[in-house]
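Removed from the display is one protein chain of the complex; every other protein chain stays in position.
Our next item is chain A:
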Amino acid sequence: MQTALRTILPETEFGSRANFAPHARVAREERPTQISGLPLGIRGLRKSYGDNEVLRGIDLHIPSGQFVAIVGKSGCGKSTLLRLIAGLEKSDAGSVSFGDEIQAEDIRVMFQEPRLLPWARVLSNVEVGLGRDRSSTDAHVRAEKALAEVGLADKRDQWPSVLSGGQKQRVALARALVSRPRVLAFDEPLGALDALTRISMQRLLERVWRDQGFTAILVTHDVAEAVALADRVLVIEEGRIAHDVVVNAGRPRERGSAELAGLEGSILNHLLSGDDRT
């Protein structure tokens, strides 16, 4: 595929950047302004659907640029919390505040489904992420840059339907990144991927987060993923934050190290101990 496409596409600036080549990173670090992540403050956040009290008072402070993972049983309200943070849902009580005046483009969400427009080429799909800047003259260039960051520069003119699941999700990531968001919320973005693709996507997530410095909030059902990526893991139980676990391991992290495995075990114990009580 690589070779076939190479011959079709001329060797563009991006086409020549192989997936995660080291020189690509150098180019990124030379970029002048690094927009920093936003801090996030949540106070007394509540949300019910009818009689179903999903969130019963969430208090949380996330410093700017932190990578936070949220875990919890299915249906415990992880997605609801994320949707409240992203402003996709109205809370019943409490507040979500960011340290700064924010614009719509500052907060981006990535879902388990890539939600690409099937009738738009990969590049146009990424341009959608520019929000109000979609029609600006440098829209193409910015979208191409974002695609190169996720290693898919050579797929810019493809239809989404020909991409693999992992590639689609990388396009969705490029679309989320293209506006240089300051908060990025992920709702089980890797949930539908196979194990190997998951791992390479996790590395990609960690890399773009380190490069760009946004505040990352990752909802996942995979505790191993949470401890591998996050600075801090929150366990939600009965509508509240039941545990707040700091992951001190340095980066890049070694998968399957004893330290991470120990953390993973204790978080899993927290999650499962609830089962014994009920």
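Assume a contact is a pair of C-beta atoms (placed from the backbone, for glycine too) under 8 Å apart; a residue touches a chain by one contact, two chains touch by 3 or more; residues count from 1.
Assume contacts and distances are computed from a predicted model.
Chosen from "ABC transporter permease", "Rad50/SbcC-type AAA domain-containing protein", "Protocatechuate 3,4-dioxygenase beta subunit" or "Putative mRNA 3-end processing factor", the protein name that UniProt gives for the omitted chain reads "ABC transporter permease".
When the full complex is taken into account, the listed residue touching the unshown chain is A:115, out of A:46, A:73 or A:115. Remark: the residues of chain A touching the chain excluded from display are 1-4, 86, 88, 104-105, 108-109, 111, 113, 115, 117-120, 128-129, 131-132, 159, 161-162, 175.
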